[in-house]
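Okay, so here's the structure we're looking at.
One chain of protein is taken out of this complex; the other chains stay put.
Now for subunit A:
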Amino acid sequence: MIIYGVALLSICTLTGMFIGDMLGKMLGLTSNVGGVGIAMILLIWGGSYLTKRGLLSPKTGQGIEFWNAIYIPIVVAMAAQQNVVGALSGGPAAILAGLAAVSLGFALVPVLDRLGGRSEPLPPKESPKSESQDLNTASLSVSAQR
């Protein structure tokens, strides 16, 4: 049932956010400490555990994959509500501070990447005919590669 997948995703989300909030409180912060990250780890481990035991039917998976596929439109909606005017009105100091941080970040990616063992680049993407299908085959081919 599709709802099982949605419910699994919801439970992981709520648990992760709850742990993140508790961690924040323990550290004396007002922000949530890595709630999204913790929830993702729960879903990754929970999902692969259930898949290995054959407890996760394709229908259940679809309940999660729908949200996976709707993710880019949600990011677009998020972009449409950024305070772009406010950002630009901060003047050259704000713009340069932001740009400097981004440039330094970009420059450090290859430096840190070289420190550890090489990681295989993902295989080239197929032409995106159908978005959801593309995502499915992508995640399948990733796990098959390893």
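Keep this in mind: a residue touches a chain if its C-beta (ideal position, glycine included) is under 8 Å from a C-beta of that chain, and two chains touch if they have at least 3 such contacts; residues count from 1.
Just so it is clear, contacts and distances are computed from a predicted model.
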Taking the list "Malonate transporter MadM subunit", "Spermidine/putrescine transport system permease protein", "Cbb3-type cytochrome c oxidase subunit" or "YdbS-like PH domain-containing protein", the UniProt entry for the undisplayed chain gives the protein name "Malonate transporter MadM subunit"
Please identify, in ascending order, the residues of subunit A that touch the omitted chain? 9-10, 12-13, 16-17, 20, 23-24, 27, 29-41, 43-45, 47-48, 61, 64-65, 67-68, 70-110, 112-113, 115-117, 119-122, 125, 127-128, 135, 138-140, 142-143, 146
